[in-house]
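One protein chain omitted, others in place.
Chain nomenclature is as follows: A, B and C, assigned in order of appearance, with residue numbering initiated at 1 for each chain independently.
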Amino acid sequence: MDVGFIGLGHMGAPIARNLLKAGHHLIVYNRTRSKVEPLAREGAQIADLVADACRGEILITMLADDPAVEDVVFGDRGALSALRRDAIHISMSTISVGLSDHLTEAHGKAGQGYIAAPVFGRPEAAAAAKLFIIAAGADLMLSRCHQLFDEIGQETFVISNRPSEANLVKLSGNFLIAAVLESLGEAFALVRKSGIDPHRYLNILTGTLFSAPVYRTYGPIIADAQQPTDGFKMSLGLKDMRLALAAADALAVPMPVASLVRDHFIEGVAQGESDADWSGLARLAARRAGL
Amino acid sequence: MDVGFIGLGHMGAPIARNLLKAGHHLIVYNRTRSKVEPLAREGAQIADLVADACRGEILITMLADDPAVEDVVFGDRGALSALRRDAIHISMSTISVGLSDHLTEAHGKAGQGYIAAPVFGRPEAAAAAKLFIIAAGADLMLSRCHQLFDEIGQETFVISNRPSEANLVKLSGNFLIAAVLESLGEAFALVRKSGIDPHRYLNILTGTLFSAPVYRTYGPIIADAQQPTDGFKMSLGLKDMRLALAAADALAVPMPVASLVRDHFIEGVAQGESDADWSGLARLAARRAGL
Amino acid sequence: MDVGFIGLGHMGAPIARNLLKAGHHLIVYNRTRSKVEPLAREGAQIADLVADACRGEILITMLADDPAVEDVVFGDRGALSALRRDAIHISMSTISVGLSDHLTEAHGKAGQGYIAAPVFGRPEAAAAAKLFIIAAGADLMLSRCHQLFDEIGQETFVISNRPSEANLVKLSGNFLIAAVLESLGEAFALVRKSGIDPHRYLNILTGTLFSAPVYRTYGPIIADAQQPTDGFKMSLGLKDMRLALAAADALAVPMPVASLVRDHFIEGVAQGESDADWSGLARLAARRAGL
Partner (left out) sequence: MDVGFIGLGHMGAPIARNLLKAGHHLIVYNRTRSKVEPLAREGAQIADLVADACRGEILITMLADDPAVEDVVFGDRGALSALRRDAIHISMSTISVGLSDHLTEAHGKAGQGYIAAPVFGRPEAAAAAKLFIIAAGADLMLSRCHQLFDEIGQETFVISNRPSEANLVKLSGNFLIAAVLESLGEAFALVRKSGIDPHRYLNILTGTLFSAPVYRTYGPIIADAQQPTDGFKMSLGLKDMRLALAAADALAVPMPVASLVRDHFIEGVAQGESDADWSGLARLAARRAGL
């Protein structure tokens, strides 16, 4: 297929690469142009403008936040005006429920399709085509995208025909991860201050009730007090808690743990750790305990 | 071996049964006598007094809380006076770090051994000899107990030679479970109020990053808003948060999620749900959201 | 002076009435027209359109929230286009820091003045011209408004020449009131459940360290479990916590008590109490305690 791809960051680049490998014709656009060059060497065509990436049947966007998506879609010569009727915009970014509803309506009016397809998985998973894809949108649109999803992920979960529900699931999933990071942080601070070996402790957790990827991935980072450099940033964790809480506020759902985690991300940002991996929540918990 | 066993509740009874099956001579004591009768029919000897269960090489206690253990050990004609020198008291109850330190000292002075060996696992796991055992104590004592542990559990994790560290690990583990219950409760309230099918949502969680027993066990209970009758009670969840926070206070470790969960257990108790399963945290979260 | 006045709710109507009494020529506009009629009988002129209220030297707006202000100012034939150069818009609404900054810029570009002047005080205080006015804006503009402020309030506090700082002070003040409501709610639940007479307790508080209007006003409401019908609504309390937290997020300031209070307002709204007085926070605290 002819696929436009906008947003070649930590996650976008490996996803785009897998689509290239699968044989699609890819036109890629990134605001910082240097990021598209490696892909160009592997066969992608470079778009000079957003609109140039919107000529095909499919447009995939994988961008940092709501403003970036708004800019690409609603901006002057943006995707909304450039996409043809019947083209599908697959938005893989973690954006707000409100913006996703807005995109559904705007693309619908323009006769275009819109699928929300945020993903779970870190850059390594993206590179290995092992992402989990959370998809929502009209059935007909989804059926046109399934092949693509299979090429970049290990499994696709379809939520419903309302795109923003995929975004809500993604945001709530990031909340659950952050809740794990926070509570592990507190538990490790306790255990460490008591003099118990943190690796022995982690081994118990992952060997018993907590044998899931989220504990296996972040447990060793926290036990070693590592600071991964290629992870998911605190500032993005904060953004996602903000969006989860905004969605919860709109539905009148109190989420006290989400509020607490949000406050701790703000604390991290206030102390200059915006760019640190979001597992830094555990480092903050340790610091509060005087460790 | 000659094994005394005190405390034949939901957890104690199946553990004792497995020791009987393994061929040990068991003398069992329970304050409410009716609970020992089924075991007597399977071959256990009934003790009329605590002291009568303290004649053998090993005494196992599996009791509800600190006062129950204090009563059995320090009470008139209690275990401390009744156990012979070199006997070992294996305390499987989830008790405070402080009491465990106190027991270490008291048994030590009396020339007796003391092992803390709290467990992870619900009554079904106890019945299937699939418990996880968290053990701490002097090496020599532990080596005398390993065979017993293998007969009742699937794996034994040794922490250190300070018994109370096993209790701290157990308490922190219960905190981590409660934190999962609370955050799942908030996430399901959000997702449900948005109109997303809760089973589809759960399927995503356990199919991706959250594929651990704690999510697999409690997820369906929460998705179905079940109220299991044989579970771990809110009042016991509250007790354990109290003990975890007391240990954290003694070590000067702030644990805000533990504080929040404790407040929610108190709310449950205040609303007459002391005896409900501790996954009731999720029901409280739903109720707060007006569900 | 020729004064336009938009927004004749619980607070706006008595303020406008005091300006009429002071001898100003008032042109009043309200979306729900019935609310302007009592004022018309007292001498105010009725504006059919927003623009008709923007002909004078001064425009005062006292509206419910950001969208209402945006609509009046930026809407088609709104204040921004209708006000003459050198006219001053005095915004008394409790709005966001972001919108206030936006208004500063927009009015400035149009050669118009902009003053933020939110107030502390309930409708009775507005009627008695006893409001406290928190004002910020350019000195020259402020000096043109001082006379008006004296006619409606008991004291005017000037913050700085940046209008949005008055809004931040107002939001932080509402946060402090809500924090008092929440903590009084918790304290009264405790004291009441212990069997202590709540009025005797309140008498101690207001007779010792807590002898301030905020305790004297809300204490009796909470001690009697009253539900005032003309108060400040939970839904508005929620809105203000949302705005305070948004301002705090923008400045990277964690405010955990504000987060907690916000969650409790959401709980109130979820349980159908949007329109209840915000002292309902205390009723929620009592309910959580099973009272």
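The working rule: a contact is a pair of C-beta atoms (placed from the backbone, for glycine too) under 8 Å apart; a residue touches a chain by one contact, two chains touch by 3 or more.
These numbers were taken from a predicted model, which means no experiment stands behind them.
Novice: Kindly state which of the options B:4, B:56, B:256 or B:280 is in contact with the chain not pictured.
Specialist: From the options B:4, B:56, B:256 or B:280, the contact with the absent chain belongs to B:256.
Novice: Among C:5, C:114, C:149 or C:201, which one is in touch with the chain left out?
Specialist: C:201
Novice: Just to verify: which one of C:5, C:120, C:232 or C:265 makes contact with the chain not shown?
Specialist: Considering the complete complex, C:120 is the one touching the chain left out.
Novice: Among C:39, C:177 or C:282, which one touches the chain that has been omitted from the display?
Specialist: Counting the whole complex, the residue in contact with the absent chain is C:177.
Novice: For the chain that got dropped from the picture, name the residues of chain A it touches.
Specialist: Residue positions of chain A that touch the missing chain: 267, 270-272, 288-290.
Novice: For chain C, which residues reach the chain that was dropped from this view?
Specialist: 120, 132, 134, 155, 157, 159-160, 165, 168-169, 172-173, 175-177, 179-180, 182-184, 186-187, 189-191, 193-197, 200-201, 203-205, 207-215, 217, 244, 247-248, 251-258, 260, 285, 288-290
Novice: State which residues belonging to chain B touch the missing partner chain.
Specialist: So the residues of chain B touching the missing chain come out as 238, 242, 248-249, 252-256, 259-260, 262-264, 266-267, 269-270.
Please note the rule applied: only the chains that are shown with their structure count from here on.
Novice: Using the contact definition given at the top, which chains are in touch with both chain B and chain C?
Specialist: Where chain B and chain C share a partner, that partner set is A.
Novice: For the copies chain A and chain B, give the interface type as same if over half of its residue numbers appear on both sides, and as different if under half do.
Specialist: same
Novice: If chain A and chain C share one sequence, what is the angle of the rotation that overlays their CA atoms, in steps of 5 degrees?
Specialist: Roughly 180 degrees of rotation.
Novice: Provide the C-alpha centroid distance between chain B and chain C, rounded to the nearest whole angstrom.
Specialist: Whole-Å distance between the two chain centres: 52.
Novice: How far is the middle of chain A from the middle of chain B, if each middle is the mean of its Cα atoms, in Å?
Specialist: 38
Novice: Where does chain A touch two or more other chains at once, residue-wise?
Specialist: Within chain A, the residues that touch at least two other chains are 248, 252-256, 260.
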